[in-house]
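Only one protein chain is missing from this complex, and each of the others stays in its spot.
And now, chain A:
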Amino acid sequence: MILRTPPPKKQRSETRDPGSLLVASSDLPLVIYEDPPSAAPPPQPSSGEHLLCTYQCRQMVKSDFFDALSCAEKQVDDYQSRSKALEENFSKVEAERKQILDRFLDSEQELAAAKGREQALQEQLLKEVKLRNEMNLRLKADASKASAEEKASIFERKLSNLSESIEKEKKRLHNEIELLERDSKLSVSRKSADLERMECRAINAEEESGLLKEQLEDLKKQLTECMHQKSEVEKKLSSFTFQEASSTDSNILVKHLQEELRNYESEVREARKLRSSRENIELLKEKLSEEKGRRERAEGELSKLHEFQMSMKKLEDELSSWKLMIKEIPGVSCSEDIPVKFAALQKEVIDCMMKEGDANARLKQMEVALDAVQSGKHIAETEAAFAKEKAEESKSEVKRIEVMLSMITEERDKLRDLVNEFKRLKNDEAGDETVSGTLIQELESSLAKKESCIKGLESSLHEQKKVNTRQSEEIKLLNERLNNEARRIKSLERESDRLRSEISLLESKLGHGDYSSANTKVLRMVNTLAVDNEAKQTIEALQNELQKTKEKLQAVEELRSQSGNAGKLVDSYISGKVVQLKEQIATLEKREERYKTVFADRISVFRRACCELFGYKIVMDEHQRANGIPVTRFTLQSIYAQGDDEKLEFEYESGNTIILANDYTSQPEISHQVDIFIRKLNSIPAFTANLTVESFNRRTLS
């Protein structure tokens, strides 16, 4: 639209344009063309001269006028077309202006939305700052937890080393104790062997002494008899000497008897000497053995001394190392503080784990916030792109409008020039140009309007430019913030991956079986199957020990009763052990009795049940074969047996059961069944079942 200020309208009464002359009709008197009144007044012609005009001049003027008119009309048409075009342009510009206004409103709305997003982003930034602080706190907590865990692991390693060393020492001490026990057992066994030897020797000596005593008594008897005989003979001799001369035979007898007496006395003396020498020898032997035993003991104890000294040195070194380790551990002054310290460390670990749990919860919240931020970021990015596009579109439109404006201003200027020229032409020409003047005025008014519209558009353009610059600056700021947020999001994603790996590690630890001793305890049943088996094994072992200790006790008691000297020789250590063993024996005997009664009850129930279920009374015996191998023998008697002779005998050895031949099985019927069921079919249960059925049938039939 081209605005033109129409020239002021000239009143017809005041002035007459040359063009108005054209409209004059032929009735009016012809007036010669004159210059306009502004021009120098022409010299007044004579009254007759102005009426004078040649036809040609009129025609020429007419033609000129018509030419000018046609030109003016053409110009008017042009102006009209241009005005139409301008109006069209104006309408277009108005439409564009409306569009721009709409877009301006949209951009304002977008601005408001962007401001709202900016506020939201600022809030998110604040949240992120808070999250950062929390992450820093969590990192600090993680670092402290890691340090505490390291310390705890170090302490645990030290404790494990300590416990291992303690266990090694315990094992060593146990081994030493076992060695000592074995040695003591060996010494006890040696002493018992020595005692037995002594006993045997004492028995032999007693027997010998008994024999010697008997010999002595015989000799004494012989002596007394001899003495009697001698006395009788002497009496007889004395009686004989009175009567007559003594016979040489009696003297010889007496001499013989005396010699025999002397011999017997010498023999008795030798026997006594022998006996005393033997006693001395035995005493010496005993002393020898005692000395040997003492020497062996002393040598053993010497060697043990060396070992004990070495072990003592090692223990002292280890104790000093433990003490040093205890000193290194902060907050621990003695070994009793270690469990307390360990418990404190465990508590710290538990607290760290609690904090870790809280951190995990916060992590999850952060992840949620991350997701929200990412979504907001996406939305902001899309909106920023959209706003960019709109800004570019508005910029392009602004450019277009500017170009249009420049074109329109050029046209306007051209039109103005044309109008001015036309005005000049109009002023020069006379004639009737009212229609074109009104049109021109209208055009000028429209031009003026359009100029005002153009000015308004220019102002709006300026404003929009300013708005666009502001929007572009805001878009730049948003892009920068977006980039920063993207970086933050990446760092948060990395941290979330790390935390997820830690969570998976913790879950694996949970799956492994780890637990928090503050909240959880682990229980198991006492009466497990293994314990029963272990109890049985311990019972058997205790029974064996009982028997051995009983035998030893009996031997020791016999020795003590026989020889007081032997009792003096037993060490106080052995006597103390004997007392302990006696107490153990008493408890074991009580236990054995209890087990026996229980076992007897159960076994009787079992036997009765077996008898009722399978129809056979089973008796179990232990036998020894000729080669000395012990074998279990089972004797089965059917409840339907008609006699005591109907017994089956089986031998059981290491999983194999063999039927033994006896009178009952050698019967033809039974042997036939043995052949079929046991030898051919290898099934003892089938044989016994068949036998049971047959004996049942026999019984019921009989």
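The rule we apply is simple: contacts are C-beta pairs under 8 Å (C-beta built on N, C-alpha and C of every residue); 3 or more make two chains touch, one makes a residue touch a chain; residues count from 1.
Here is the rule we use: contacts and distances are computed from a predicted model.
Enquirer: Just go with whichever of "U6 snRNA (guanine-N(2))-methyltransferase THUMPD2", "Mitotic spindle checkpoint protein MAD2", "Large ribosomal subunit protein uL22m" or "Transcription and mRNA export factor ENY2" UniProt uses as the name of the absent chain.
Expert: The record for the missing subunit names the protein "Mitotic spindle checkpoint protein MAD2".
Enquirer: So which of A:Cys334, A:Leu523, A:Leu613 or A:Ala626 would be touching the chain we can't see?
Expert: Counting the whole complex, the residue in contact with the absent chain is A:Leu523.
Enquirer: So one chain is hidden, and I want to know which residue out of A:Ser63, A:Ser508 or A:Thr597 touches that hidden chain in the complete assembly.
Expert: For the chain that is not drawn, the touching residue is A:Ser508.
Enquirer: Tell me, which residues in chain A touch the chain that this view leaves out?
Expert: Touch set of chain A with respect to the missing chain: 508, 510-515, 517-530, 532.
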